[in-house]
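Shown here: the complex without one of its protein chains, the others still in place.
Chain lettering (A, B, C, D, E, F, G, H, I, J and K) follows the sequence in which the chains are written, and residue indices restart at 1 in each chain.
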Amino acid sequence: MADEAVQAEYIAVKALENGVTIIGLTRGRDTKFHHTEKLDKGEVMIAQFTEHTSAIKIRGRAEVYTKFGVITTSI
Amino acid sequence: MADEAVQAEYIAVKALENGVTIIGLTRGRDTKFHHTEKLDKGEVMIAQFTEHTSAIKIRGRAEVYTKFGVITTSI
Amino acid sequence: MADEAVQAEYIAVKALENGVTIIGLTRGRDTKFHHTEKLDKGEVMIAQFTEHTSAIKIRGRAEVYTKFGVITTSI
Amino acid sequence: MADEAVQAEYIAVKALENGVTIIGLTRGRDTKFHHTEKLDKGEVMIAQFTEHTSAIKIRGRAEVYTKFGVITTSI
Amino acid sequence: MADEAVQAEYIAVKALENGVTIIGLTRGRDTKFHHTEKLDKGEVMIAQFTEHTSAIKIRGRAEVYTKFGVITTSI
Amino acid sequence: MADEAVQAEYIAVKALENGVTIIGLTRGRDTKFHHTEKLDKGEVMIAQFTEHTSAIKIRGRAEVYTKFGVITTSI
Amino acid sequence: MADEAVQAEYIAVKALENGVTIIGLTRGRDTKFHHTEKLDKGEVMIAQFTEHTSAIKIRGRAEVYTKFGVITTSI
Amino acid sequence: MADEAVQAEYIAVKALENGVTIIGLTRGRDTKFHHTEKLDKGEVMIAQFTEHTSAIKIRGRAEVYTKFGVITTSI
Amino acid sequence: MADEAVQAEYIAVKALENGVTIIGLTRGRDTKFHHTEKLDKGEVMIAQFTEHTSAIKIRGRAEVYTKFGVITTSI
Amino acid sequence: MADEAVQAEYIAVKALENGVTIIGLTRGRDTKFHHTEKLDKGEVMIAQFTEHTSAIKIRGRAEVYTKFGVITTSI
Amino acid sequence: MADEAVQAEYIAVKALENGVTIIGLTRGRDTKFHHTEKLDKGEVMIAQFTEHTSAIKIRGRAEVYTKFGVITTSI
Partner (left out) sequence: MADEAVQAEYIAVKALENGVTIIGLTRGRDTKFHHTEKLDKGEVMIAQFTEHTSAIKIRGRAEVYTKFGVITTSI
């Protein structure tokens, strides 16, 4: 494992409804969905960028905590 | 062990009810649950990202202390 | 994988309408589209620069969160 | 020993009653209890993350000093 | 690829009219145009300096976001 | 000796009564007491984390100076 | 290519009239003109120092954005 | 000698009475007194942590200058 | 070329009259003039220290932008 | 010589009377006086920690400039 | 050439009269004059410390710009 990986940045997502989806997209030549995590209302997930994930997509009503502040998905 | 691992970022979780669940998700090609820790009301857990954990999911009423501030799960 | 890659900067995009397009352009001698991601209204995407992506183009009504602040595409 | 280990972050715990328990959880593929330290009322313990400890659990009435501020366990 | 490349600085450009042109100029002994990207009104492009691009020229009405602030091209 | 060891963080303890005990706990797989230092009232001790000490326990009335501020043991 | 090159500092130039000239001077034992770029009124150019350019000369009415602030050429 | 040793942190002690004692405790598996320095009233001593000293004990009326501020021993 | 060279500090000079002279002096055992650049009124030059230039002399009415602020030559 | 040695921290001492003594104590297993410097009233001495000096003792009326502020010896 | 040399600190000198002298003193076992530069009134010179210069002496009415502020020689 790359030594720096444990120090990668993380984001946090708080689900505001059931079924919020957090989708990890693959790093590398191809950008594909490689993991989907479902959150129920009120659950919090904290996730780092990794060797395998360089992009994250959030669907459903949620608060996304980033270095730019809190971004509320709006549906 | 990776030298930088001991200096990885940590978060803190304070359980506001019995049975709060902190779930570690595996780093790497597959993202799976690899550890589940239960907290009783009032207990505090402090956890680093590690070589094996790149995402953490919190279920149940709890305060999650992150670099973005305190995120209260809401149920 | 380059060790520093997991620590590359990221941006965030929030779609303000259906069909917002986030296009990754290839790093290297040739600059070509290598990935297109569609966002529906309200979805949020967080993306790092990678070994394969050194430029990102955003089409459609969206908020783009960067180190310069929020840039609203305007159509 | 990893050179950086001596510079790992530390937390502090002050027991507000007898029998406060500080539990070290193992780093690595398996997350198990590897050490339990009991504090009597008024005692203070200062502990680093180490090669063997990547998570710490606190039970009983105590103040936990972290980079997020003081978290008071509540029972 | 140079390891630091993914961490190079980026700028952002927002087109204020159709046909804004972003031109990448080659790094190295010769300074030539190597890529031209067209933006339509309202589109945003975010671009890093790369191993191949050490200068960027912007033509047409646009806002250019740099570490010096926003520079508005004026025509 | 690890080169970084001389630059490890330090704490300070000021005894507010005779017989304050500062206990060094061993780093490594086993966490055991490896040193006990007694302070008389008014004495000050300054101690670094070391290759052999990753946790410190303070018993008796004392002020403990840490990066979180001064923690007063209370008996 | 030197790894740090992509992280070299950049300046920005905004032309306030047609025919503004940005001249790159060679790094090394001899200091010679190696590239001349013409900007039309309103165009913006962003340029890094490179392995080949250690000095830049600006002729014609322009705003030069540097770490010292904006320097307006005056004619 | 370890290269970083000359850059280790230092503390300062000002004696407020004759016979103030500054005791260096050994780094390493055993923690023993390895040096005792006596200060007369008004004298100032400045001391670094070293390869041989990882803890310092101060006896007698003195001001101890540390990164936490000035700690006055009290007798 | 030394890798750090592209990241050397730069200064800026704005000529307030025709014929301002910027003289590069050689780094190394001998300190000699190795390059002379003439600026006309209103022109701006931005120059890094290089492997060959460790001192710069400015003659004629000009503003010299340095990390100490703007120094106006006075004639 | 250790490369970092030239960048070690320094302190300054200003003598407020004749005969102020600045004593360098040896780094290493033994802590002995290895140099004594006398200052006359009003003289200033600036001294780095070195490979040979890890502690400094000041006797006589003087101002000692440290990172903790100015400590005045008092006799 | 040492890689860091191009990033050494610089000072600036502005001559307030004709014949201001800037003298470079040699680094190394012997400290000798190795270069003398004359400035006429109003001229500005910017000079780095180098492998050959570790001290600089300024004679004549001048402003010396340093990290401590502007020091005006006074005659």
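In this section, a contact is a pair of C-beta atoms (placed from the backbone, for glycine too) under 8 Å apart; a residue touches a chain by one contact, two chains touch by 3 or more.
What you see is a predicted model; the values in this text were computed from it and never measured.
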Residue among K:A15, K:I46 or K:V64 touching the omitted chain: K:V64
Missing-partner contacts on chain J, residue numbers: 1, 3-8, 10, 12, 14, 24, 34-35, 37, 39-48, 50-52, 63, 65-66, 70
Residue numbers in chain K that touch the chain omitted from display: 2-5, 7-9, 11, 25, 27-31, 48-51, 54-59, 61-62, 64, 66-69, 71, 73-75
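Note that in this section only the chains that are shown with their structure count from here on.
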Angle, in degrees to the nearest 5, of the Cα rotation that carries chain F onto chain J: 60
Rounded Å distance, chain B centre to chain K centre (Cα mean): 57
Whole-Å separation of chain centres (CA-atom averages), chain A against chain C: 15
